[in-house]
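As you look at this complex, bear in mind that one protein chain is not there, while each of the others sits in place.
Note that the chains are named A and B in the order they appear, and that numbering of residues resets to 1 at the start of each chain.
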Amino acid sequence: MEYGLFTSIIHAIVIASTPLVFAGLGALIQERAGVLNLGIEGLMIVGALAGFASALAGYPLIVSVFVAAFAGSALASIFALLVLRLYANPVATGLALTLFGLGLSALAGSQYVGQAAPQVAEWIIPGLNHIPVIGRAFFSHDPLVYLSIVMAGTMWWFLTKSRAGLILRAVGENHSSAHSLGFSVIGIRFLAILTGGALAGIGGAYLTLVQTPLFVEGMTAGRGWIALALVVFASWRPFRVIAGAYLFGGVSIVQLHGQALGISIAAQWLSMLPYLVTICALVIIASRVKGENSAPGSLGITFKESK
Amino acid sequence: MNINKIICRFVGLCLTALIALPAVADKTKVGFVYVGPVADAGWTYEHDQGRLAVEKKYGDKVETVFVESVSEGPDAERVIAQMAADGANVVFTTSFGYMNPTLKVAKQFPNVKFEHATGYKRADNVATYSSRFYEGRHVLGLIAGKMTKTNTIGYIASFPIPEVVRGINAAYLAAKSVNPAVKFKVIWVSTWFDPGKEADAAKALIDQGADILMQHTDSAAPMKIAEERGIYAFGQASDQAAYGPNAQLTAIIDDWAPYYVRRVGDVINGSWASTDTWGGFDTGMVALAPYGKAVPAEVKKMADEARKAITEGRLHAFTGPVNKQDGTPWLKAGETADDGTLLGMNFYVEGIEGSLP
Partner (left out) sequence: MIFVEARAVTRWYHEWIAVLIALLLTVATASALLASLGLDPVSSLHRIFIRPLTSVYGVSELLAKATPLITIGVALALGFRAGVWNIGAEGQLVMGGLCGGAVALAFWGIDGFWVMPLVLLGGTLGGLVWGAIPAFLKVRFNANEILVSLMLTYVAILLLSVMVHGPLRDPEGFNFPESRLFHDAATLPKLFSAGRGHIGFIFAILFAVLGTWVVKYWHLGFEMRVTGLSTSAARFAGYSRDRTVWMALLIGGAVSGFAGVVEVTGNIGQLVPNISPSYGFTAIIVAFLARLHPLAVIPAGLLVALSYLAGEAAQLSLGVPAATTQVFQGLLLFFLLGTSLLVNYRIRLGRVV
């Protein structure tokens, strides 16, 4: 190869982690608004199918990303309706959403099996890509990788610097107080769910457009669950979602390379590593910073408007 | 129409449903239990192609039913039994994990015939069948050995079961026979189906110098990655040229149609008996996809000759001298492996690096 192995590994890690970054951010924005949505897996797979179908139909990448985001939002709106307006239990509704999304995508997606999407071109960042080692590893990727970082930055700015973000956090921390201050708890949560659905949809689409890139039913293979865990890992902070995703993706990729280099440990043990490392990292972080990493106060609690 | 009327109508509908009776069919009913979705473009897809071949061949004389995505755990027994209870005359259970459930159900339904794929337990009404995919792997190994520039073949494996180990050994021995410098790098992904992880493994192998990929997992993701990276790969279970028009050198195709058509015919005319079928090129159960554009004429010729020799019984993929990985002798010069050892193969042959998980 023209690049060193180390560079190639980092490059692969970035790609393997990007779906987790998008989906993790999608879960995060909802959870900061107090909504626990366990349906990320279902949102991802529907986005994966929608984005893939759009790319196959010949639309450019940007359109496919929007289609995937829209599909994710559309499915998420079912969740929003049930949880916000009909006061359905969010945990069970999220799980039902996963079932529904997996079934729906399998049903609609069977016609796309055996087809391949066009390759997504890399956007090489001029100048930066000539930096030795990291130039190739970080600055010659498809546009969605950069988008994922920009999204995390935007979300960080939104949550910490903007007034709207402050309101969203207030709703997540204590919805009764936010309500009595005159904010529309339902409205804000609805928007958060739609945004989260869109991001999870893009995360799924990244799989079918860049990482794999093909569509088969059930291909998210549990990534929605990992994304949910990463939000906890990140203690509900956007940039830490990137850190968590890259850690998880990193260990996953490195163990594959370790095998190819001839490490003699049963593969199942190595496959456990990403999960174990994430747990260990969480324990180290959580035991150091007491208190500040707790979940939003109203997370998963149904808000009922009292008249 | 008001709400009450609608509700009345549906309650009525439910009540009628309670007493309605199903129709009885007098055709030969053939059941299939699939481990994956029909649309998996691999293992289950090919079994379903076999089912369709049965329908096409016997037309009105048969009725086929199937249940897809039946997990190999506790659900299998129920689905198999339900098929038998629903009047199936013969049930094909198409994954190894269905072995004991199939036998249990067979005991309860002595008049129904069962056919279990890739297992080793039989009964009066349970036959087993499998394919000698390793014969196909031998040909793949020859092509790979000839065509690799980096002398590194990447192999994406699922779980260390004999079937997979056999495939790695067969491919390696064949590649080594035409290219003594060849090396195999094996990654076990510990899953049969995770396109993302399979793609990651493919990239890892390519980054470590592999220029030809083989796989024993169920998705076409590695083929697609090979296409993008401009290297070569072999399709698994199905022809995957759609995913890798330039990359696919050939593919092992599991062609279950000849077997299914024959066995269902036996059921129809009453000559079915419990047998153990392990068919290779000779029975048509293992087939190869058309060679890719990149395969040079002399390699094609060599591959075709090997295939012919295997079909005619002149060549065995495991012919001595072969040592096990630790150097202990396994096959003496000219000796061929017996089916028992092959069936339970749990060791690498000499020359493969790394250890079996």
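Definition applied: a residue touches a chain if its C-beta (ideal position, glycine included) is under 8 Å from a C-beta of that chain, and two chains touch if they have at least 3 such contacts.
As the structure is a prediction and not an experimental result, all values here were calculated from the model.
Counting contacts across the entire complex, name the shown chains the missing chain touches.
A, B
Spell out the interface residues on chain B facing the chain that's missing from view.
Missing-chain contacts on chain B: residues 6-7, 10-11, 13-14, 16-18, 20, 22, 31, 37-38, 65-75, 77-79, 81-83, 85-86, 96-97, 99-100, 104, 119-120, 159-162, 190, 343-346, 357.
Touching the hidden chain in the full complex, which residues of chain A are there? Just list them.
Answer for chain A: residues 38, 78, 82, 86-89, 91-93, 95-97, 99-104, 106-107, 110, 217, 222, 225, 228-229, 232-233, 266, 268-269, 271-272, 275-276, 278-279, 282-283, 286-287, 290, 293, 295, 307 touch the chain left out.
Please note the rule applied: only the chains that are shown with their structure count from here on.
Show which residues of chain A lie in contact with chain B when the two form their complex.
Interface residues on the chain A side: 1, 5, 8-9, 12, 15-16, 19, 106, 109-110, 113-116, 119, 207, 211-214, 216-221, 223, 252-253, 256-257, 259-268, 271.
Which residues of chain B touch chain A once you look at their complex with the stated criterion?
Residues 37-41, 154, 160, 185-191, 193-197, 199-201, 203-205, 207-210, 219-221, 224, 227-228, 242-243, 353-355, 357 of chain B touch chain A in their complex.
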